[in-house]
Each structure stands twice: as C-alpha cells, then as structure tokens.
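Other chains dropped; remaining ones untouched in position.
Chain nomenclature is as follows: A, B and C, assigned in order of appearance, with residue numbering initiated at 1 for each chain independently.
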Amino acid sequence: MEELIEKADILIEALPYIREFSGKTVVIKYGGNAMVNQELIKSVLKDITLLKYVGVNPVIVHGGGPAINQTLDKLGIGSEFHQGLRITTKEIMEVVEQVLIGRVNSQIVSLANLVGNKAVGLSGKDNNLIQAKKYKVDDVDLGYVGEVEQINPEVLKAIINSNYLPIVAPVGVDLEGNSYNINADLVAGRLAGALQAEKLILLTNVEGIMTDPDNEDSLISRLTIEEATKMIESNRIKGGMIPKVEACIDALESNVNKTHILDGRVPHSLLLEIFTDRGIGTMLTNKSI
Amino acid sequence: MEELIEKADILIEALPYIREFSGKTVVIKYGGNAMVNQELIKSVLKDITLLKYVGVNPVIVHGGGPAINQTLDKLGIGSEFHQGLRITTKEIMEVVEQVLIGRVNSQIVSLANLVGNKAVGLSGKDNNLIQAKKYKVDDVDLGYVGEVEQINPEVLKAIINSNYLPIVAPVGVDLEGNSYNINADLVAGRLAGALQAEKLILLTNVEGIMTDPDNEDSLISRLTIEEATKMIESNRIKGGMIPKVEACIDALESNVNKTHILDGRVPHSLLLEIFTDRGIGTMLTNKSI
Amino acid sequence: MEELIEKADILIEALPYIREFSGKTVVIKYGGNAMVNQELIKSVLKDITLLKYVGVNPVIVHGGGPAINQTLDKLGIGSEFHQGLRITTKEIMEVVEQVLIGRVNSQIVSLANLVGNKAVGLSGKDNNLIQAKKYKVDDVDLGYVGEVEQINPEVLKAIINSNYLPIVAPVGVDLEGNSYNINADLVAGRLAGALQAEKLILLTNVEGIMTDPDNEDSLISRLTIEEATKMIESNRIKGGMIPKVEACIDALESNVNKTHILDGRVPHSLLLEIFTDRGIGTMLTNKSI
C-alpha cells in the first residue's frame, strides 16, 4: 500500500508538466542508431503513447540507415560515398524507399499500435508532405540524395486533428514524382517549424553534445545557436551530430520553442525531458538564459 | 538518474488505465468527514486535476455537515433531530445554504483552482440542476430536508463540455423556489445516473464496508446489490453508511458501471482506485463476477 | 378588445429597440439598496428575463451590503471603518463570502429561475473570473477589501453562449486563493469592459445624479466623463455615487457604448431605459452629443 501511494505521488509530480504541454505539438526524431532492440523501441513508443493520452500531440520522424545497409548487402548492391553521403542511384533509391516505408515505418506503426496507440504511417509522398529537391555538395551528382524544399503540412494536420499518431518516413518527392532520401534529422527540424511545434526532440545514441566525446562528464546541457555554430566551425561538433544541430537551428529559427538532443537508449528519456525539471541531454536555444 | 527512470516507469504503468478512462465521466462525492485538513483536501484535488488532464471528466459533489454545525453553534441556533435527521426550519435552511454554497463550495473551488484546475462551483439551484421535494420519514415534518425529485443535467453538461471542473453543492430547489438540504451521497448517486457516469466514487473516513467496523481486516472488497440490501436489512450496515450504499444502488440501477466506497484519508486513494489493479475500499456491483 | 389591441400596439412600439439590442450584451448591477423587497426583485428579474428572450444577453452583478451587516450583527462581529470602507478581517471576509455567494447570489438565482429564466450563479472565484488584489487607501491595511486586477471572462462567455443567464457575486480571488470583497459597481464596470458590452446599467435607489439630491427636478440626464470627473473633484458627487461614476468611466474607456445610473425602485426602469426613447436616470457618455 505504502508503495502504491508513492507511485501515485509520482503521477502527481508530473501534473504541472502535463498542464504545460497539453495541446502542444512535439516532433520526435527517433533514429536508426537509437533503435537498439524491439524492447527499447516499444518502451519509447509507450512513452509517446503516454504523451498522446495526456494531451500532447507527438509526431514521430524515423531514420533507417542500418536497415537500408542490410538490404543493400542482401541484394549485393554496392555503394559509393562522397563526403560521407551515399551516392544514391535510381536502383539504390528504390531499395531505400522500400525499406524506409515498407519496413521501418511499417514496423514502427505496428509496434505503436501494439502498445495502444492509433498510429498512422506517412511518407513525404503522401499529398507531397515533404517536397524535395536534389541536395548539391560541391558539384558531385549524389543522385537521389535530397533536401527539403517545402513542407506541405495539411495532411499531417488532418491526421493529428483526427487524433491519430503520425509516423513519418523521411522520403521526399519532387514535382516530377522522383523520390529522394533525406536526412531524417533535417526533415524533423523542418516539420517542427512547419507545424509550429513546441519542442523538437532528437533521440540518438549518445548522451548529447559533449566537449569530449569520450568523457560522459563533458556533456553540454545548454547551448545557444551562436555557440553551436562556432563549435561546428571549429570542428568540435562533427559527423552525424552536424545535421542534428542544423535541424535544431532550423527549427529554432522557425519559432519552435525548444530543441533537444537526447540519448534514446536511456529508458524514458523522453518522459524525463518533458515531465521533470532534470533536463537531460543537450538543449539548444535561441539565446542563453 | 536511476530514480528518475523508476518514476517514469510508474507513469507508464498508468497508461492502460488512462486509456480505459479517457473521455469517461466519474462522479466523486467528497464528504465533510473525509475533509480532515487543507493539505489532504489539496491532495485530493490534485488527484482530480490529474484525472482531468489525462482525459477523465470528474464531477465533484461535496457535503458539509461539520461546517454547518459550527455555524449554527456560533449563531446559537439549536436543532432537534428525528431518526438522526436534523429538523430543518427556514432559519436553519438559510444557514445550511449559506455555508454549503458560500463557504464549503466556494473554498473547494478556490483550492481546486489553486492546484491548477479550471473549477466552477454549482449548486442544485443553478438552472434547477437538482429539483427537490420534501423528504418524508414517518409523518414527522422535517422542514427543508429534501430528496432528489429530478436531475436537470444540461447546465452540468455545458460546464463539462466547456472543459471546466464542476463542483456541486447538494442544495436542491423545488418549483416554488424553496431550498432543501439533501444528503450529498444521494445527490452524487443521482447525478452519476443522470450523467451516465462510468464510476461513482464516495470518499469517506472509513476504509469501506466492514463486517466488523473495529477490525480493519474485515473489509469487504466486493459486494452485490443483493448482498448489500440484505446487510442493511439485517442491520449489519447502518448509520451514515446506509445512504452511501443506497447511492451506489441508485447509480448502478441507472447503468453506472461501477461504484466504490473509499477511504478519502488514504493518500491518493482516488488514483489508486482508478489507476491500479489493486482495488481499495469496497466496490458495489450489480452482480458478483 | 380595444384594450387588447392597444396592448399589442405597445409590443410593436418596442420593436425598433428589440432590433437594436438583439445579440448585444448588457451588464446590469443590481444593488443591495435597490433590492427593496421580493416583489420588486422579482419584477426586475422579469424585466431581465424579457430582455433575454428578445435576444439581449444580460449579465447581472449584485451587491449585498445590508445582508452582510445583518449577519455580522447576528454573529456579534463588530467592524471598524476607514474612509467609509469596512476593515475586513479574515473572519469578516468569511462572513462576507458566505452571505454574498451562499445567500444573496443563491436567492437571486432562485428568483430568476422562478420567473422563468435559466439562471446560473457565479462568483469571481469560478475559474478565477475576478482576479483581485488588495485595495490600498492611504497606508491603512483594510484587510480583504480588494480591487479588480484582471477579469478572466472565458467562463462567463461559456455560460452566455450556452444561453444561460449569469448572476455574479462580487467576490474576487488572488493567486494565493485569498478572497476579497470588491465594490459591486466597480466589478460591473470592469466586466462590461471585458465583455465589450453594449451598455452598463447601474440600478440604485436614487433617481440618478442630481445637482441637488433633495430636489428631484435637479436630475442630470446626460453627463460626459469630463463633467463627471469635475463634479467629483468639486465634491458635488460624493459617497456611494463615486464608485458608480468610476465604474461608468471605466467601462466607457473600455469601449462600452453607453452607461446609465437608474432608479431600480421605479417599476420597469430597465425596460424603460432600453425600450423607449424617454431616457430615465443619468447617462454617462464619452462626449456630449
């Protein structure tokens, strides 16, 4: 009995946060690297289900790098890279699309429904949700690597207003009907802006932005856009963390209130971020407070 | 950190119950005897606020016996009783009304708003919510002691639909405009029926119905209407517990799903009842299961 | 028959006024001194009911000085005054609240329903309708005498939109949950502003503003803000008439169209003011016309 009462106490502790986020939209990128195993995925989806039921409107954007690699391997299709980006031929893009939409998205929808949600899968092709164009680096033709040209959020809003949980695969489409593979972090950042979300949360497989990646204690809790930009320029933020930071900056500049990079492997990191004062991971803001 | 994660685990444990009660109405009688002190009252109101924010529609009915006695004493107004019921003269009824509506209801509204609710006080006089008639026992004139003749729930539904938390004082009114003091348990039972509530919960200052009131271990967890009726007939249920049982029976016969008599002094008894499997107090049902 | 036809003629005379006020909000202060007897109160409430049925949205604010005095006397609680304002201790405030909400408001609701309305009682505590702060005069602590800090009119609008007649007790509440006694005229003025009412009507027990209070013929029919301010400064308006004038000025400055001080004891003064060209009482306007 004692124990039960303590549990109820904890529910009550969440009350001020529930009030604060009631009716707000939160865009959550849940990346391939953070999807360590089915149990963890289910746990994250349960957290999201709870958010939905207490009145928050979560939108999930997922990645899928590992699953794409695995399928390309099975099919014996090799890849070339430029600046860390896969040169994406038509043949490869077909595989990318198949895997992102037909496997990763489809599985997340299934798991989300299993834990009690009303999930609906979307890709950027649905009513041209994610209008894309070729992403250019130097003058190399990267094929069907894209960037967001424009978000058409109507279909997403219709899904949210009908009280479903949207789960978005980061496949874009141009006006000729070509599909593009777009970095999921950047898609999440743009969607957050287009939806005027309250928060953008990027779940990844590190604790956040660190001054020394090998030292957990070097986690930076709070970073301004200005500081982050400098860290990228001085090469202290690099690799896959760069698009995450860019997504945050993008969202902040479109009036998203707060953006976060969290460790998706920590149980309930989403709930901890939203429902406690103990900020975890790194928060990027417009200004230092 | 560990501890925080455990806390989040507890939020997640509540998820299936949140889903189950989302959009349902729960009528809660919160009686004078269970209102031991302001801290406890606030705690109960926080529990109710949480219910509201996770999508439940709570309706509070309160009593106020102790406060009425106190004011009558101050005013030096004596009372006569018949069968345990105060013979309620016009003068006494004025005091009753003043205290129930102007003090007890008003204070609960204040406290509920303080802990973050959007509470609105109502009495049975608002749009004739509780239409009353004289309650007759034997042939003794009890004055303005009333019973519910009819519930006109429109104003209550309007308040609920506008997303406010209604708090109802158990003062009834007849078609000539006379006020009546009505047992709050019975009012709660009738309101639950009229609103087609999912649950009726009567918070009191005992653990529930016991075979031996002096022995906590004799608590009866589950009772059918039939069994309860027999216990009243055989005098094993008596005193203030009788109208509670009658309120439950009344509600069950109007298709309210479940009715409960709980100890309001146990911290979070409301949340424990709704959000855990550990039933507490006594549940009255139509049939044994 | 002749007579009946004449009566119908009179209904038709009201038509242009009915058209003019259809769908408009009119805030009516109905004060303790004007509430001479039940018959008169019922008559005023019938007038208001008629307004409601012909499409006007009346909002009633009431006072309650006499009833408060009476109860304080009964309880043997004495009062000290400063500049004509009662120094309101916690104990006195409890009585004030009880009487205003539990007795005066409650009775007006009852009577309004009796004459055919769908009345709902509110106080400033309902969803913090009247957010208050301590009213300071000189440096004397007047206790729980308050002034309006902010009106949160949502709950009032919800009640009006659901087609109920709201009746408001002038009890305010601060963010710590303390109750305050606020001058009902000033509350009415602020509510009229917050609701963007068409008219503010203060029913009192004199004919209006007079140059010589002892001479009925000295009634001033029309007064600008500027003129009224000067009359206060030169002590020609004084006592209880000052807050009435201030309420009018307050409302006019918040774009309320017209404000009136009428004799509530004259039968149908409300109807006469709204439905005839014969202005009665004193009208305060922004400018002379």
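Odds and ends about this structure:
In this text, a residue touches a chain if its C-beta (ideal position, glycine included) is under 8 Å from a C-beta of that chain, and two chains touch if they have at least 3 such contacts.
If you're wondering where the values come from, they're calculated on a predicted model, not measured in any experiment.
Whole-complex copy count, one sequence throughout, 3 copies displayed: 6.
Criterion: only the chains that are shown with their structure count from here on.
In terms of inter-chain touching, the protein chains here are arranged end to end in an open line. Chain centres here are means of the Cα atoms, and by that rule the chain farthest away from chain B is A.
Because chain B and chain C carry the same sequence, their contact can be compared by residue number, and over half of the numbers here are used by both. Each chain gets a centre from the mean of its Cα atoms; for chain A and chain B, those two points are 46 Å apart. Distance between chain A and chain C, defined via averaged C-alpha coordinates, is recorded as 56 Å. Separation between the centroids of chain B and chain C, computed from CA atoms only, is 35 Å.
Contact residues on chain B toward chain A in their complex (touch as defined above): 1, 4-5, 7-16, 18-19, 22, 43, 46-47, 49-50, 53-55, 116, 266-268, 271-272, 275-276, 278, 280. Residue ranges on chain C touching chain B, taken from their complex, read 71, 74-75, 94, 97-103, 105-106, 109-111, 113-114, 118-123, 125-128, 155, 158-159, 162, 164, 171, 173, 176-177, 179.
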